[in-house]
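Apart from one protein chain that is not included, each protein chain of the complex appears where it belongs.
The block that comes next holds chain A.
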């Protein structure tokens, strides 16, 4: 054991080198010498242990070892650098949504109640206060449109989720009803989450929804109205045998949510699909049922797309290839295509694809696999702030209607201060674009026209580099329908001019720098929620880019980068290309409603929803402008602007219900 001594740290050695006389002779020397080997062994083991730890640490650490020194300077670069680093975290993370505006405001804007209270909308669905998210179980029953939604009754942030409920005769004028379902069972103790309604053959209806159990496992539950004779469907009963579905083998307990409306198979069974994931592949599981209580799981999936992550709020429905009406979810046949839509958890984008459904085995394939559901180039209902959307078949008017959660783009501090968070978009009809056959067309429901008050028609030529005030009284609640045309001379000149660079292949609204960057053929459109001096403004516009083949590619964008001085707001530039067919004029519709702006290009081929929070361009100071920022081209604009009334959404009372019943 002499060698073990050498490994001991010097202080542990009992010999004192300075003292060499016999006075150190120890009567216990014998026992000491015998104890030392054991102590030595212990020390050796611990020594080896520590070495082992360090070896493991060093061997596996080949990442950059960032210095832990706290940087002392406080300047713009510090914050923007930390934001920029986020881009490397996950290729799917949509940092665009969360980056603070690059411009550093010299003065921090402190929200006050006047500015905050202006943000509440006049005609978009929102609860009287607190947090809302996904639309749930929309349906039409006994003369009423029903809308349910994820709601936090206690705070303006997500949590304590229950099902809020409201009814309307026309999808625009709503009455809030008492909460439909609360988290009162073990199988939904941690949240009564998203679900969908299905009408049965006898006209009754059932609701399937996801519960987050007391152990935070995601399960599917069945609920139905307590009294089918109550047109307001105030009370709901949860099936005593819940949950009816639990995560199947191979699916993680937190990757199993948002059951769809069921559709009839040719066998006469009901079929549903539920989004999930396996590793990073987004998938949609398929179940058949007869009674909504017991289910057979298919071995095959409805569909899957690698590298798209978790599929939330899957939606699956037929669209007609030839007609403009909506179709009941169970319709199938040769004149029908099927849409698969999913909300991508990784990016917070809703994507859809057009394809073909095979009822015999419950599978679906996209028409164009290069833009399959969830791929970055695949189609989106909306290129702005728009998530967790859900459609339903409106048997009242034969339409398919789309609801969507429009979250806030401001800070939680502001949400808490103003006492609410989130809106729903204006419900839109959804049909297949019969002219292209490749995309959907969405349009605000006709009933919104009932809010139109006075209007003004304008026809003007807008020269290059001009911004023209539009004389309308108030500019916070507007419906604008516009037609634009680039003067033929301008167009011919620019297309023929070889010095004008082809940029269509590289252009994107997001990277363009916004509406202030001038091109040959754009941008031109409207600047909404702008103050007189345009210090705050939100341009909604077209940008035409010349392609390599001298063809034109049209883009539709909304630039919120200068929408507000506030620096705790996310201010992206949103948009996408929009198909413009031969002979079509450029058309745009914009709904402005305080802190939400919804833009629709080419009759709804490309849509953009944005949230904006101006600090100056509010109340009477909010103005409307039409602009043309092209370098050379002149544009003719022909448009009508309506003042929009409030929808007067009511808290629950018998009078309110009676008042709505009589309309």
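Note that in this section a contact is a pair of C-beta atoms (placed from the backbone, for glycine too) under 8 Å apart; a residue touches a chain by one contact, two chains touch by 3 or more; residues count from 1.
As a convention for this text, contacts and distances are computed from a predicted model.
For the chain of the complex excluded from view, the name given in UniProt is "BnaC01g34800D protein" [choices: "BnaC01g34800D protein", "GATA amidotransferase", "Leucine rich repeat protein" or "U3 small nucleolar RNA-associated protein 15 homolog"]. For the chain left out of this panel, the touching residue among A:227, A:296 or A:412 is A:412. Screening A:168, A:198, A:212 or A:404 against the full complex identifies A:212 as the residue touching the chain left out. Residues of chain A in touch with the missing chain: 34, 37-38, 41-42, 44-45, 48-49, 52-53, 56-57, 60-61, 63-68, 70-75, 78-79, 82, 85-86, 88-90, 93, 98, 100, 104-105, 108, 110, 155, 157-159, 190-191, 193, 212, 216, 254, 309-310, 345-346, 348, 411-413, 416-417, 567-568.
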